[in-house]
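With one protein chain held back, the other chains of the complex are shown just where they sit.
On to subunit A.
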Amino acid sequence: MSSEVETSTEEQQEMQDTVVSPEKAEEIKLKARYPHLGARPGGSDLLRKRLQKGQQKYFDSGDYNMAKAKMKNKQLPAAAAEKTEITGDHIPTPQDLPQRKQSLEASKLAF
């Protein structure tokens, strides 16, 4: 009698384990692709990334001129490879910073 009850409980447990909500299944998929993903996604990392929307572009004219003076005799390393990362050791040049121009054209909705 008791062994029968145990078996059916086990079966039930197995069924529950295999019936996973679609969200959970998607989570398993994501964790498989990105094993280092943090345990708490909604936590501060994600939010702080949101708060900092808009890339920070560092251009310090003091640093720039100092670097220019130091490198007068050396050739400046080509910055082409790292156009998107303007931070840290790389001293940005004015050419590296993408130009923001104002929209002079009218909206296409107005035609």
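Structural remarks
Note that in this section contacts are C-beta pairs under 8 Å (C-beta built on N, C-alpha and C of every residue); 3 or more make two chains touch, one makes a residue touch a chain; residues count from 1.
Assume contacts and distances are computed from a predicted model.
Remark: of the listed names "Cyclosome subunit 8", "Phosphatidylinositol glycan anchor biosynthesis, class U", "Serine/threonine-protein phosphatase 2A 55 kDa regulatory subunit B" or "TXD16 protein", the one matching the undisplayed chain in UniProt is "Serine/threonine-protein phosphatase 2A 55 kDa regulatory subunit B".
Residue-level contact of subunit A with the missing chain is found at 21-27, 29-31, 33, 37, 41-44, 46-48, 50-51, 53-59, 100-103, 105-111.
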